[in-house]
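Take a look at chain A:
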Amino acid sequence: MKAAKWVVALVVTLLSGGQVLAADAIRIGAIFSVTGPASFLGEPERNTLVMLQDKVNAAGGVNGQQVEVIVYDDESDVNKCVMAAKKLLDQDGVSVVIGPSISGNTLAISKFFSSAEVPLVSCAAAEKIVKPVDPWVFNTPQLDRHAVTKILQNAKAKGFSKLAILTVSDGYGQAGRAVLNELIPAGGFQLVADEVYGPKDTDMTAQLTKIKGASPDAIICWGTNPGPAVVARNRVQLGLTTPLYMSHGVASDKFIELAGDAAEGLILPAGRLVAVDLVPADHPQKPVLDAYVADYAKAYNAPVSSFGGYAHDAFALVLEAVRKGGSAKAADIRDNLEKIAGFAGVSGVYTYGPENHNGLDESAFIMVTIKNGTWNVTE
Partner candidate 1 sequence: MSYRKDMIWLGCFFVLLMLAPAALPNNYFLTILILGCLHSLNAVGLCLLVGHAGQISLGHAGFYGLAAYASAWLSATAGWPVEASMLAGVALTVAVSFLIGMPSLKLKGHYLAMATLGFGIILSILFTETVDITGGPSGFVGIPRLSFFGREVKKDLALYRVVAGVLCLAVWLAFNLLHSRIGRALRALHTSEKAAQAMGVDIARYKLFVFVLSAAFSAVAGVLYAHYLTFIAPSSFGFMFSVELIVMVVLGGMVSVPGAIVGAFFVTVLPEFLRAFENIEVVLFGAILILCMMFMPDGMAGGWNRLWARVRRAWAARGASGAAHG
Partner candidate 2 sequence: MGSAVLATRGVSVRFGGVHALADVDFEAEAGAITAIIGPNGAGKTTLLNVISGMVAPSGGSIRFDGRDITAAPAHERARAGMVRTFQNLEIFSNMTVLENVAMGCHGRLSVPAWHSMLRTPRSRRIEADIRREAMEALEFVGMAEYAQATAKDLAFGRQRALELARALAARPRLLLLDEPAAGLNIAETQALAAMIVRIRDTYGLSVILVEHDMELVMGISDAIMVLCFGQTISRGTPTQVQKDPKVVAAYLGGDEE
């Protein structure tokens, strides 16, 4: 009986805690990994969304309607993510949801959105999210495929033929590893080593020593901070001079800080956000990038990250769909998202379609080299 009373008390408290929201506002739900291992994604995403909400509302909203963003933290945990999704769909009655931050969580909840017929605009990059296309599920980040293609183009131009890969054993690394394993042989390269490190590993010397034994022309490392910084440091410590490519997952100033001098000469594909100053003034993304960097600096006194950019674009795309279609109904937002073409965001220029729920291509990336502790465009 103790459990009985307890649960009843709990339910009552939960119910009374429910927010009461303005009835005519456009309700946008969001699920980000604000805490937990993936907080480096979720925190800038949450910040971005909150900032944009205030900005839009201050400017009078969309189509005369205010925007109400409800953000939940899934703590990088799939169970919490499912609960958050159910809460948004069943309790908060949102008309569109932005997020989650990580691919696994997105895959876990995407089917709830098809059955509830509410669009989900994910900030996670895995190809599985949009391929095959689920009518109700979109995403905004550049696909790994585009990043790998960029790297391989660069490698081909430099005349490399034997490649080694070193990937992290989490969702991000696994997705990258799968694409690398597919595209490296397909591009006429030879894959001479395929090594893995754990997300919490602090020393990759053993893997690099093994890779060294396979004498590749270049190494591609796929991971997010701090692992790749350790890889970069270990590479220098071992006296390895083999060129090292990184993925776009480390395209932030934090990486240069962590890797220190070892970051010198590393090459990676990155969104234009990483080197805003280097983007030509006539580029369609330029005004969006400038505005985002300035707003974020003003609101949080902190540098932007490309992950926050994914949330920025998701929000901008959703508002664009609402504006265009003149409706904030879930089904209309979905339909109008598919009609978006040539829309400049932070991460690239989006063109969605019934068969394309990612909307970006390789042109969303530029190849950058780290020189003197800062980013340089190499193409």
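Criterion applied: all candidates are chains of the complex that A comes from, given by their letters.
Worth pointing out:
As a convention for this text, a residue touches a chain if its C-beta (ideal position, glycine included) is under 8 Å from a C-beta of that chain, and two chains touch if they have at least 3 such contacts; residues count from 1.
All of these numbers come straight from a predicted model, not from anything done at the bench.
Taking any copy into account, the candidate from 1 or 2 that touches chain A in the complex is 1. Those residues of chain A that touch candidate 1 in the shared complex are 1-4, 6-8, 10-11, 13-15, 17, 34-35, 72-73, 75-80, 82-83, 86-87, 89-91, 103-104, 107-108, 111, 126, 128, 169-171, 173-175, 178, 196.
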